[in-house]
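For chain A:
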Amino acid sequence: MAENVKPRVKVPSSASAGETVQIKTLISHQMESGQRRDADGNVIPRSIINRFVATFNGETVIDVVIEPAVSTNPYFEFEAKVPESGEFVFTWYDDDGSVYEDTASIEVS
Partner candidate 1 sequence: MTTRTVAALALAGLLAAPAWAEDAEERLLVNDEIEITLRAPAPEHLDGALPEIVSGWVYRSPETQDLQRDDFDNPGILYVDQAREVWNAALGSEGKSCASCHDDPESMRGVRPVYPKWDEAKGELQSLEMQINECLTDQMGAEAWGWDSDDMKNMTALLASVSRGMPIDVAIDGPVQDIWERGREMYYTRYGQLELSCASCHEQNYGNLIRADHLSQGHTNGFPVYRFSTTALVSQHNRFRGCIRDTRAETFAIGSDDLLALELYVASRGNGLSVEGPAVRH
Partner candidate 2 sequence: MTRFALILALAAPLPVLAGEIGPHAVTYDEYGAIEEPLTDRPGDPEAGVVVMTTRGDGNCIACHRVAALEEYPFHGEVGPPLDGVAAYRSAAELRGIVANAKQMFPGTVMPAFYKSEGFTRPGDGFTGEAATEPLPPLLTAQQIEDVVAFLMTLTE
């Protein structure tokens, strides 16, 4: 597992039914591209987060396939529809098999 991987998510705590809300996510990750070389000239192996998925109450909001061209500390911003109160689940998949997850609840009135 890559070191010090820590997700952050920004989701409003409340919304009205059917409203579109803005979501931001950021995760600390080196996103080693597989293109760089170390001091001895050896290629540093690729090690990235290759997929990011956001769901709300089990339904998909966005599903992103990530290539090494996404920057260190991957950032995503997008919008979600919230028909009722519930929970967002954010999942990041690492090349090394690690899965990082964060959740956020929203109260819909």
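Selection rule, in plain terms: all candidates are chains of the complex that A comes from, given by their letters.
Basically, a contact is a pair of C-beta atoms (placed from the backbone, for glycine too) under 8 Å apart; a residue touches a chain by one contact, two chains touch by 3 or more; residues count from 1.
All values derive from a computational prediction rather than experimental measurement.
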| item | value |
| --- | --- |
| Candidate from this complex that touches chain A, chosen among 1 or 2 | 1 |
| Parts of chain A lying in touch with candidate 1, wherever the complex brings them together | 4, 6, 8, 10, 24, 26, 28, 30, 71-73, 75 |
